[in-house]
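Here the complex is missing one protein chain, while the rest keep their positions.
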Amino acid sequence: MTASVWPGLSALFFLIFSAFSASAQGDELTLWHAYRDAEARALEHVVHGFAARTGHRVTVLAVPFDAYGSKLAAAIPNGNGPDLFIEAHERLGTYLRDNLVEPVPTGLDEGLDEGLDEGLDAPAHDGLRDAKNGGNTQGFDSSARRALLKDHALFGLPLAVKSLALFVDRAQVPGPIASLDDLPPPRQAGTYSLAYENESSYAFAIFVHGAGSSFLRDDGTFGFKGAEAVEALRSVQVLAASGRVPSEASAALVSQLFSEGRAAAMISGPWALGEALARPNVEVLPIPPLHRGGAALRPFLTVEALFFAKGKSGRGPVQDLARAIAFDDGAMLRSLEGHQVVPRRALDGRAELANIPALAAFRLAAKTAVPMPSTVTMRATWEPMGGALKAVLRGDLTPESAAAMAERRFLDVTRPLPLPTSPTPWTLALGALSLLGAAIFYRRSREQDWGAAFKRSLPAYAWVTHAALLLLLLVGVPLIVGAATSLYAGSRSEPRFVGAANYVSILTARGGELLGLGSFWRTLVVTLLWTAANVALHVTIGVSLGLALSRPLMRLKTFYRVLLVLPWAVPSYVSALAWKGMFHRQFGAINALLMHFGVEPISWFARFSTAFAANVATNVWLGFPFFMVVTIGAITGLPQEVLEAASIDGATRWQRFRYVTFPLLVPALLPSVLLGTVWTFNQFNVVCLVSGGEPDGSTDILVSEAYHWAFTRDAQVGYGAAYAVLIFLLLVLGTRALDAIGKKATS
Amino acid sequence: MGSARVFPAWHTNVTHTCVTPCVRRVLGQSGPFPGEAFRPARPHAPMLHASSSPVAVASAPALQTPLSVRSSAAVGVERCAMQNVKKSFGTTAILKGIDFDVREGEFAVLVGPSGCGKSTTLRAIAGLESIDDGSVRIGGRDVTLLPPQERDIAMVFQSYALYPHLTVRGNLAFGLRMRKTPEREIAARVQEVSQMLGLDPYLERKPKALSGGQRQRVAMGRALTRRAQAYLYDEPLSNLDAALRSSVRLEIRKLHDRIGATSIYVTHDQVEAMTLADRLWVFNAGRVEQSGPPSEVYDHPRSLFVARFVGSPAMNLVTGRVRRIGNESRIEAEGLSVPAPSGLPEGQEVVVGLRPHDLHPCGASERALGTLHFDAFERLGGELLAHGWARASGANMVIRLEGDAMRKAVVGDAMEVAIDPERLHFFDAASGLRLESK
Partner (left out) sequence: MKHLEAIAAHALAIAATVFALYPLFWVFGLALSPTGLSSDARMWPLSSSPSLANARALVEGNPHFWTQLGNSLVISFATATVAIVLALPASYALARFSFLGAKAGLRTMLWTQMFPGVASAVPLYAILQTLGLLDSRLGLVLVYATTAIPFAVLQLKGAFETIPVELEEAAWVDGASRLRAFITVVLPAARPAIAVTFLFAFMSAWNEFILAATLLSRESAFTMPVVLQRLVGEHAARWGVFAAGALVVSIPVIALFYVAQKSLVAGLTAGGVKG
């Protein structure tokens, strides 16, 4: 089926690849999920049981989490998608907008008193509703179910709830815990009362809700403002200053501190259950208030649910499969084997679950948790909230100005789409341009007799056509389409032609400060700085080494050469991640080195200067071998007689280098320097993997900014494309200018 | 060497006395001529020695290829020809209408100063360069539009162009492999050629492990393993040192005769041209200035250009006007006085050419042309090239001295010189064309 599309090369490719270009097609049931490890195994167990029982064939596809959303959005409208897919409820808004999901068929929405639902979509009524349903051990927890309601229709069957809870080491904290204050103070340096991911917006949500603030209001506007927001920031600031919590704690560090007994308690989610429950004396509790008598600290609630893909709910087998997964038996299995916290009333008090009290604790925590808003704009809150949080923890901003900044950034990202523009003037302009082009083409063809030239070129075309066609299809078309996308705004499912609005918005820094954080111009300055620093270091180090290793009498030449190209040979993402690890504040090698020499450890990614330096160090490490090899090659290619003539003329070694070798080397190196400049300018991997733009996106370069707009900030593909086009123009003009300067300098 | 006087004699030797040792291959239709084997239906293919049968293979076991005595009848059949070939690169015309034909067994040399279009001509024959006008025929076929591989020619490049990734053996066998010759025959031919060229010790080496001379031999060998309609050489000796050059030159000629090849040889070196050629084509700026056997070109240069170019040392040229002195027409030219050929009007400006080898000290019974004042000598051992002038402002004159005259000569001396009037050359100063006395 793949080959027929590709008449030209298909024969070859088909032979090689038909063996494995299988795809999930056919008359079977397909289920997509993003689970891993125990959860994935439990799910497969359930599905296998179903398949064995019914004889249906079920394909279970574990899709990498990062690509999940875009794959669904691409596959479902084309009919390539799954019948059912498992996804967190907060993406529901996006999927509804993109028309990817269907309501749960009525037959499956069992055990609910429909009348009660009317007008009671509020947490305050959960108790009432649960009470009304009381005795009725059917159905899902209301809190979970409510998260999946849109306009009174149920979208998706709740499978599992996830929220943060408090893990307590009962060996250290035997007494009751009415507030976080009840956790014992640190015993010694390196131990903590409480470990939690203090720089993550997700964990910060606990304090936001505790202070009575929110990420988003019910009407979808930004909620994190005013006195409550300031209070939330101040509470984490105080907590951090108390020394009772570790700073810059990643998820891995949190679980490590807790499992080593160096933290008396930790805040984490059900995903940590497997490891934590392997130890004795660990108890899970809903998160208590910050201080005795204070407001409850409420985490976000995520409901993982089974969704019906558009157009797939009607089939009987699909409904059967959904029932098998979501209802009691499947839920029990997932709970037992996958440690999932399942919001099924029927499982309350079941003996099998009695020896995992933590699951019940999580379910309890879920009931008071705040369901994460499922509006499209929710995803746009993470970056601003995280930025404000880190700025306060670092002491860069007061809570007041941090809160203000968060709101500004949120509005910046979610600013209303530009008004649709009529494409007519653009079409006219394009038409006029192509007419002009055609006229010029015609004039020139008359002048140069292109017909004859074309005939002469025919033999050459036999050699280039296949490559040209493939490049046109897989490079040219995406490029042109990509560039054209920059004239559109909005999501992929409802693009809106806006003309040059994206460009205007980018070039005017969206009306903000021209050199403000996240503005095009500021990013451009950073990018230029980044490129200049890298290329200068690459060339200096590479050329010095090349010269040193080209000395005729150098010993161990080959030995050095073999070792020095290693950084080039190691895959760049591996090196980038390794360097990220080396720059880690707690267990990175660089800080260890510094400490060895008595220097205070540095939070490398907390400040622009150090984060930028870390990126540059990584990229220099990656890039210098290339210039070394190019230099060695260029020196090998130098005319030996000229050097000999120079030494006969009495030039000293330095003079020979300065007046002969160097001038000859420059033109040979120039193209590589240009190439290196282009590569560095667009070096996405290093910036993305090492600093990830930290702090606050200040080390982002233009390409990573384009990436953020296109993929993470509410997928504003057009906006990202406009960035890409600007980058392209900058590079074309820049390399031309550099080339001209280089040529002039050498001639 | 380089003596033009011995040349005509040597030249005749080549065509006649060489016959005995110069056994030649059979050009029969069933012979192992690969071109023949592939294209038996060639319209004008030489059909000589139809009686010689392939049995010759068995009867001549020492030489692996059937050979037969060269027949003079071979001369005369056209092998390779060009008609009115024109070629421009961009707007510059490089070949301005070349007519050219080489006959079976002939050694043709294209000679001319560098940049005059010799290589372009050769490459046009090979099909490496397309032509704008005219036609090329090889072996009687019009090959103007055929690509090189279908023209059945072999070529030796100036840079040798040895395949760096193949051994000497691989290089020698390459052309045969391309023509799907059976491996056994390839082995035999390679063996034969490598023996002929003394390449046996190097057969398994790669080209970069060879000296310049050895590489040159491999390049030749690569052409010679083939049985081609014509062998083309583009300055094959220019990368060799002088001693090697002259010995290889002789060898090329011998090989040519031995295998009865038809060769077209390009050089800018007129000595090479004179020593090798059966026929010479002197090129000047994209045109053939003169063609003919070397002796004819040497003895009767058709223009000043040819006169200047052919012969070493170069012909002395002096300019003067025809003057009638009494009943005698003479030309007074830069201090020399020579008898004018008959039929020239008085006052005509004439360039007189005198070959250094033809000048000699004035004998008792002779009339002197003038007096040469020597200012520099080139002593070559057996002979002396004496440079001097006949009139202070006149052209530099060279005379070849030998024997007593050579031994007695002293720089600063003067000497009366004479010449056999038959050996004088006259050119119209305006057109540069030869003036024949009637």
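First chain written, first letter: the chains are A and B, and each begins at residue 1.
Assume a residue touches a chain if its C-beta (ideal position, glycine included) is under 8 Å from a C-beta of that chain, and two chains touch if they have at least 3 such contacts.
Since we're looking at a predicted model, the values are computed, not measured.
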Contact with the hidden chain (one of A:194, A:266 or A:545): A:545
Option touching the unshown chain, where A:50, A:300, A:327 or A:707 are the choices: A:707
For chain B, the residues touching the chain missing from this view: 123, 126-128, 147-149, 151, 153-155, 157-159, 161, 163-166, 174-175, 178-179, 222, 226, 232
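Quick note on the criterion: only the chains that are shown with their structure count from here on.
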CA centroid of chain A to CA centroid of chain B, Å: 77
